[in-house]
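Below: one structure in structure tokens.
So, chain A:
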Amino acid sequence: MFLNLPYVTVVLLTCLGIAAILFKRNLLKILLGINILESAVNLLIIAIGYREGGVAPIYTLAPSTNMVLPTPQALVLTSIVIGVATSALLLSFSIIIYRKYGTVNVNLIRELRE
Partner candidate 1 sequence: MAVDGLVLSTGYGLWSPLAWIVTFVIALIACYLLWRLGVSSYKPGTEQSAPYLSGNKADDPTALHVPGGNLYWGFIEGLKWYYDRIIPLHTGIVTDYLIWMFGVAAILLVLVMVVI
Partner candidate 2 sequence: MIPFLITTGSVLVFYLILTAGSGTIGLWSLSELVAGVCASVVAGLLTKSFLCHKGDYRMLNPVRLVLAVCYVIGPFFLEMTKANLDVAYRVITMRIRPGIIRVQSDLKSDLGIFMLANSITLTPGTITVDIDEETHDLYIHNINVGEGDEVRPAFRDHELFSLANLPAWIRRIAE
């Protein structure tokens, strides 16, 4: 019914996220790219667990046989928490980097090379 539109979206979002990671030069922008990539994976997992015409796996009414799968939701919950933890840590690193280097441009943060 919905065709495979969510999967197509996942592919597009993945490409956008990778593009942000590879082409952008700003640490915070790279972080946004990582966020988009993570959201794409989350969407993929949730879309895998969807059943046509299913209802949420919560027994609010009489027991229904057609429920969407609960495991992907549990996985995505974990993954979202990991995402926010990652963002927080990466942002605090960026702040310290800015304090030390005066920039968040990755082309200029290269004291460690060779």
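Here is how the candidates were picked: all candidates are chains of the complex that A comes from, given by their letters.
A few points about this structure:
Just so it is clear, a residue touches a chain if its C-beta (ideal position, glycine included) is under 8 Å from a C-beta of that chain, and two chains touch if they have at least 3 such contacts; residues count from 1.
Everything numeric here is computed off the predicted structure, so don't read it as measured data.
Contact annotation for this complex: of the listed candidates 1 or 2, chain A touches only 1. In the complex of the two chains, the chain A residues touching candidate 1 come out as 18, 21-25, 30, 106-107, 109-114.
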